[in-house]
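For this view, one protein chain was removed and the others were kept in their places.
Order as written gives the chain letters A and B; numbering starts at 1 within each chain.
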Amino acid sequence: MLSRLLPPGAGFRLAMGTLAVLAFLLLAGPLATVVWVSFFQGKIIAFPPEGYTLSWYAAAWEMPRFRGGLATSLWVALAATAASLAAGVPAALYLARTEFRGREAIQSVLLGPLIVPGIVAGLALYMFLIEAEILTGVQFAQTMGGLVLGHSLIALPWTVRLVTAALVGMDRQAEEAAAVMGARPLAVFFLVTLPAIRSGLVAGGLFSFVISFVDLEKSLFLVGPGTTTLPIAIINYLEWSVDPTIAAVATAQIAAISAVMIATDRVFKLTRAF
Amino acid sequence: MVEPGVQGVSDLAATLPPGPARVRRSVPGFALLPVPALVLVGIGLILPLGLIARYSLAEFDPADIALQGLTAGNYLKFFGDPFYREVLGRTLAVAAGSTAACLLLGVPAAYAISRARSARLRSALLLLAIVPLLMGNAVRALGWMVLLSERGIVNQALTGLGLADAPVRLMYTPLAVTLSLVAVLLPFMVLTLQSVFDSISPVYEDAAATMGAPPWAAFRHVFLPLAMPGLFSGSLLVFILGMNAYASPVLLGGPAFHMMAPMVYEQAVEAFNWPFASALAFVLMAATLVLTVLSSRVLQKRYGRL
Partner (left out) sequence: MSSIALTEVTKIYGGQATVDRLDLKVREAEFLAFLGPSGCGKSTTLRMIAGLAIPDGGHIRFGARDVTRLPPYQRNAGLVFQGYALFPNMTVAENVAFGLKMRKVGKPETAERVARALDLVQLGHLADRLPRQLSGGQQQRVALARAVVYNPEALLLDEPLSALDAKLRGEVRSELRRLQRRLGLTTVFVTHDQDEALAIADRIVVMSAGRIEQTGTPGEIYATPANRFVAEFLGMSNFLPGRREGPGRFRLATGELLGYGCEGARAGGHALAIRPENIRLLPGRGAEADGHSLSARIEEVVYRGSLVEYRLSLGGGTLTVHRRNADHDPAERFEPGETVTACWRAPSTILI
């Protein structure tokens, strides 16, 4: 019936368009809601709001668990980024340049952290750290060290992926030209290769940072008193109450990550990472 | 942050040059380059996985957490108890339902991105898919809690429009979990599909149209068959991530709604039953792996090498 009234092909476009709009609403809706609610005046969230205020941001800032969580998350994310770059860049260089038959096996191992579910990997690392503690008498679990180790692992595959892609995509002839002109391998790497893959490095670093910063599943097992990350602090709070304070915290996180992503997008189109 | 699985691997494989890369053998120590990363993964992932594999076969003594005994009891307990079987069943059902919903919404969304008229609209829509992905699950779950609560927007709208007399209970229902899970997983579906759709030239749809196919027929007979491998890998990825969901069931499902991932956490940290938690983790991983392997087998049979 409808198809008779509409111009040809309109039914299809209407159906696809409606579903697409629904999809994008589903994606953006929750985030927009969080930001909106963070400005609500009433402590109990009700629609429509009684009024708007900025006071929840101050309230959130006053809460040590969020301030501590933010500090922990920042430090862990920075350390994990450094570790994933330090280990990931040489590995990516190897993967992109080797002709060794075992390359694919090495690659699978390095991308393994992407495949093993976070909750499983988190449990495994947690138990492993405690076993190590029992053996050595040194505390590993629930320390920054353990947290950083776990986070380095979830960041590593992204670094390897992005840097390998950059290495494969770069012009190899520049390296060869430098070598012909007398540059030794190390000089070639630092003077030609590294500048050429700069965008891949920056993207790998920023991605590692964000991935670590927002991680929830893996951190669950690894956090402890004094080493609670921001997402864990948020989810712990959420199990008891939902109010504008937590929305303010979440909005702050949204703003911080958006800033990092805009910076990333400048040097490396985010859309190429997927 | 949930981790993208299959897609990551297949993508990197695609970025590597076909055949052996050029030689670098002349550089001393070249073969040592991947060692730090391999050691990191070895210590942080592979050894720990080995440890929980062993633990899943250990006996549980509440008084002593040290590793002891060798038994299949943990697995027998899991499969023998209808409660746990039901948790596994529920996890599978929620993951499958979310995957279906993600397909239904993700295909049009990815199609809209891939066939966007202007480059600006395209990147705006792409960012709309990527941004939520990087915000983390805790923040997005919060959004749904606000939307679905008793005095949330959805209920306000329902009562306001006269569709409901009193607030409907939305929180702590399977619907809430599935809904938030769909939103969490949708970016993965959309991004996977979008990259596949981009590789399908619009010229095929044009060709179909000149031969007399209306849009729907061109989509069904030409576009979808070409996109099928992408639909499969997107669904697989979303299904795996859905199986392992934590934040959505915990925050929106409430204490009575059990799924596998939260149960692993409870057993390990609250009940301190490491052997059983390990077994649960392995069942979860095995269920995902088996389904992954099986479906990619089916896929390869039907569509050749992917």
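Going forward, contacts are C-beta pairs under 8 Å (C-beta built on N, C-alpha and C of every residue); 3 or more make two chains touch, one makes a residue touch a chain.
Source: prediction; values computed, not measured.
Colleague: Decide which residue listed in B:Ala209, B:Val269 or B:Ala287 touches the omitted chain of the complex.
Modeller: B:Ala209
Colleague: In the complete assembly, which of B:Ala37, B:Val87, B:Val190 or B:Val222 touches the absent chain?
Modeller: Considering all chains, including the one not shown, the answer is B:Val222.
Colleague: Just checking the interface: what residues of subunit B touch the absent partner chain?
Modeller: Touch set of subunit B with respect to the missing chain: 201, 203-204, 206-214, 217-218, 221-222, 225-226.
Assume only the chains that are shown with their structure count from here on.
Colleague: Just the number, please: Cα centre separation of subunit A and subunit B in whole Å.
Modeller: 16
Colleague: What part of subunit A is in contact with subunit B in the complex they form?
Modeller: 8-9, 11-13, 15-20, 22-24, 26-34, 37, 44-48, 83, 86-88, 90-91, 93-100, 103-104, 106-121, 123-128, 131, 134, 149-150, 152-154, 156-157, 160-161, 164-165, 168-169, 172, 185, 210-211, 213-217, 220-221, 231-232, 234-235, 238-239, 242, 246-247, 250, 253-254, 257-258, 261, 270-271, 274
Colleague: Which subunit B residues qualify as touching subunit A in the complex?
Modeller: Against subunit A, the touching part of subunit B is residues 1-9, 11-13, 15-17, 20-24, 26-27, 30-31, 33-34, 36-41, 43-49, 51-52, 55, 66-67, 104-109, 111-112, 123, 125-132, 134-147, 149, 151-153, 156, 179-180, 182-183, 186-187, 190-192, 195, 214-216, 219, 240, 243-244, 246-247, 250-251, 261, 264-265, 268-269, 274, 277-278, 281-282, 284-285, 288.
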